[in-house]
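Structure incoming, see below.
The complex is shown incomplete by one protein chain, all other protein chains being positioned as in the whole.
Here the chain labels run A, B and C in written order, and each chain numbers its own residues starting at 1.
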Amino acid sequence: MAAREFWKRHENLYFALTNKKVLIGISIFTLMILLAIFGPALTPYSYDEFAGEGYLPPSKDHLFGTTLMGKDVFTRTVYGLRSTFAVGFIAGTIATLIGCIIGFLAGYYGKWIDEALMMITNIFLVFPLLALLIILAAYLPYRGIMTISIIVGMTAWPWTARAVRSQTLSIKNQGYVNLSRISGISVFRILREDIAANMFSYVFMVYILQFSGTILAAVGLEFLGLGPTQGVSLGLVMQNAVNWNAIQLGLWWWAILPGLVLTILVVSLYFINTGLDEVFNPRLREM
Amino acid sequence: MGKYLSKKLLIYLITFFIAVTINWAIPRFMPGDPISILLSRFSGLEGGREIIEGQFVQSFGLNQPLLTQYFNFWRSLFAGDLGISIYVFPKPVINVIKEAIIYDIILLVPAIILSWIVGNKLGAYSGVNRKADNIMMPFFYFLTSAPYFWFAVVVAFIFGVKLAFFPISNAYSSTVQPGFNLPFIFDFLKHWFLPFLTLFLVQLGGWAIGMRNMIIYERSSNYSKYMESLGASDRLIRNYGFRNGILPQVTGLAIRLGTVVSGALLTEIVFSYPGLGYLMLRAILNQDYFLIQGCFLFIVIMVLAANFIVDIIYMIIDPRVRLSYSGEV
Amino acid sequence: MANQKQDSIMSIQNLTKVFKSGLFKPEVTVAVKDVSFEMRPGTILSLVGESGSGKTTIGKLILKLLQPTGGKILYKGKDITAIKDKEGLKEYYRRVQAIFQDPFSSFNPLYRVDRVFDMVFKSFLNEDNKEEKIYKALESVNLNPERILNKFPHQLSGGQLQRLLIARALLLDVDILVADELISMLDASTRIGVLNLLVELCKKNGMSVLFITHDLNLGYYVSDYTLIMYKGRLVERGSTRKVYENPIHPYTKMLFNSVPDIGKMWDRSKEFLPEQVVHDVRKFYKENQGRGFEEVEEEHGVLFSDTY
Partner (left out) sequence: MRENILEIRELKAYYKILKGDVKALDGVTFNVRRGEILGVAGESGCGKSTLASTLIYRKPPLKYISGEARLLGQDIMKMPEREFKKLRLKNISIIPQYALDAFSPTKKIKTFIGDLVSEHGIRPNKKFYDKVAERLDMVNLDPSVLNRYSIELSGGMKQRIIMIISSILDPDFLIADEITSALDVSSQRFVANLLANLRDEGIIGSAMFITHDLSILYQIAERIMIMYAGHFAEIGPTDEIVKNPRHPYTKALLASLPQVGIQYKDKRLTGIKGTPPHLLNIGPGCRFRFRCPYRTEKCEETPLREKVNEDHYVSCWNSKNIGSDNHG
């Protein structure tokens, strides 16, 4: 009986956990996280070590084969995955936070604050961000994961700000916000309990998209050789492969497998997002 | 209508202004003293002394106050002076870029337009046909999740290496004579095809998913219900839904232009296709800051121009904007 | 009107609200223009108008959810537009409250309905005997506390939720209650109960109620005074009986002619066009040029021309 009450109250959670897309997405995502955490412990090599002969196709010893020089591609991939997750978490969080704050302020206060913030947002929106990132990164001689995440996060927020703004606008006009205002509740509490709390599910979905978006942006930078100056990243692995003409030489495992892992990771995030979309918008559920 | 366009134009002007300002500011204020790196690189080249005299003392004007430097920067910009390239020394950056940008245009314009059209059609079909939906959707998700350059590698490997149908680097073979002759055009198209295919396919997924959701959404809208109540056929209702679903897709095009252009830059690198992306990589590897900045500026201009075109199209197809009932896009 | 001023608890004077949108070429909408009236304890004032007439804006201005562009709102003689600080605002809301149109949107769906009581206790009231006070208030609006408290809004009906908000106003023992279309979302059979309750409590506790409505029949049923709004203007004002029995402004006349009423058939032989009223009003203003808002009899005033 209690269980039933629980599901009745958390109907959306129930739908989320019975949604095929969400389940598949979460499973793959979890698998990837486990791979990033425990992967390095599973492989006997380190990412920069010459682990064996070069030009080895995938085998039991080298799951993803070896590079031309004999580095273990699997090892490089799992280490790269770590850095990818780190970028996704940090940059995704930064972008979501900035987007939410700007969207909140614009939507809640309206008037010239709204006009000004939306002007800035629209400018960022039309700016080709990769170009901006390139120019920023190109002039930074030393770049860590943190630096990359921050510059990616600082440029990825505009669409979030727009989305959050329109959500705030629609919630702001709900009667309960006005009721809270005339109940002598502080603006901070209204923002937290009436607006933010009701936007939580929405913001969560935004975060998922930011996570995948920032990962892709960061990998693009890495591929240009503008990623972290130390360590290994998925983009760097692929850049090496292209620079060394891996595909022309037939080392497809080097050029393709690390990117495939990344693509699957992004697909899983999309699955979670669309699944949740179906949960929160019953109109899409019918299909 | 005028209000809508002027508001957009204002945003683009401000964006351009900011881009130029960034270009001016970055070498001056970034850590690591990039200007001294530039100076030292030039001084090693033949004729580098004159460049240093000309560029740095006059237009760069490093010994002048910042504000004057800033105005001088704008002045030389309008004179078309973006500096001298190191990578292809001593060519002016503007000429280097002019030669490269044509490749971006012939790659991007067909890829964007075709992908948008085909993607929308497929998405609309997927939105009304459950069976097709189940088969196509995972594929679309895969496409839209793939990084451009990785997908380029996959395409190059399959079509260029395994099947060996198409060449996978450069814009044309060194054996053909560039010009309006058939062998050259054929050779050119062969080189063009794979980068085009990459850009076409990766975008396709996003458009298809977007249109599919729009069609489902429009299908449950009130006008659809009304039309069905009055005996309109599925075909007509679908056409109406498509017509309305197109609007957000055009807006989506504007929003995604930046990403697509970025994707094209990376794709060019994989295929050594000599557009701005490939040029930029060379510039980065050679620490050719003038060229990096020139590329940056032109990418911004390209995206802004494309945005403006999309805005005009949007205005034409959405009566609400045309009649000034809504300024939002 | 002389004695009206004496015991009025709130006085609205020449209230004007203009909305501007857009930073560069602002679009200007005049929502409320030069509206004046008084509110007295123990009376219900109905503010009648169609959509876009500015009636809801007036409610929001009184509640300080919007800032007026011009004019004054005096509460016990003090201009409330001057209240800026948190304490002053709290003090004001201690006595001036509202109930909004949509009962379901008046409650944050994530919290139990008790939250509306918790909020007022935290802000305004002494927490001693909190539960007892809430029980008493709920019982006086004919709600069974056991069945209401600890529930989520979607578990209750619209009528129950609106009663709950009336109970909230009762707890605060408010002077002024703005009831913005509070029953328009309720069904015929349930809304009369809520309405009766509102009138009863108004009379018993000496509340002054601003009953904002588009429904003339409901306005007539509950109110002592009536204000008719048209395009941001107060066009007719007075004791309900007088306004209803002897409407003078063409807009008011049109409203009374078109309200459906059981027992009184519309005259279908006469052509009736809603657009006609615009011309009628223009003509009326033109004929009475130079005149402004005038009292035609005791407790009955009419706007004769908008170009005074």
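The rule we apply is simple: a contact is a pair of C-beta atoms (placed from the backbone, for glycine too) under 8 Å apart; a residue touches a chain by one contact, two chains touch by 3 or more.
Quick caveat, the model's predicted, so the values are computed rather than measured.
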>> I'd like the shown chains that the missing chain touches, ordered by label.
In response: B, C
>> In the whole complex, not just what's shown, which of C:Asn150, C:Asn217 or C:Thr307 touches the removed chain?
In response: C:Asn217
>> Out of C:Lys17, C:Arg40, C:Arg115 or C:Arg191, which residue would touch the omitted chain in the full complex?
In response: C:Arg191
>> By the contact criterion defined above, which parts of chain B meet the unshown chain? Give residue numbers in ascending order.
In response: 222-223, 225-233, 236, 240, 243-244, 247, 317-320, 323, 325
> Given the full complex, what residues of chain C touch the hidden partner chain?
Replying inline: 50-51, 157, 159, 187-196, 199, 214-218, 220-222, 240-241, 244, 254-266, 268, 272-275, 277
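Definition applied: only the chains that are shown with their structure count from here on.
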> What chain sits nearest the middle when you go by CA atom centres?
Replying inline: A
>> Measuring between Cα centroids, which chain is at the maximum distance from chain A?
In response: C
> Approximately how many whole Å separate the CA-defined centres of chain B and chain C?
Replying inline: 56
>> What's the distance between the Cα centroids of chain A and chain B, rounded to whole Å?
In response: 22
>> For chain C, give me the residues that contact two or more of the other chains.
In response: 22
>> Can you pull out the residues of chain A that are in contact with at least two other chains?
In response: none
> Which residues, counting only chain A, touch chain B once they are in their complex?
Replying inline: 119, 122-123, 125-132, 134-136, 138-141, 159, 212, 216, 219-220, 223-226, 238, 241-242, 247-248, 250, 252, 255-256, 259-260, 262-263, 266-267, 269-271, 274, 283-284, 286-287
> In the complex of these two chains, what residues of chain A are touching chain C?
Replying inline: 9, 112, 115-116, 174-176, 178-186, 193-194, 197-198
> So in the complex, which bits of chain C are touching chain A?
Replying inline: 22-23, 63, 65, 86, 89-90, 93-94, 96-98, 100-102, 105-111, 116, 119-120, 123-124, 152, 165
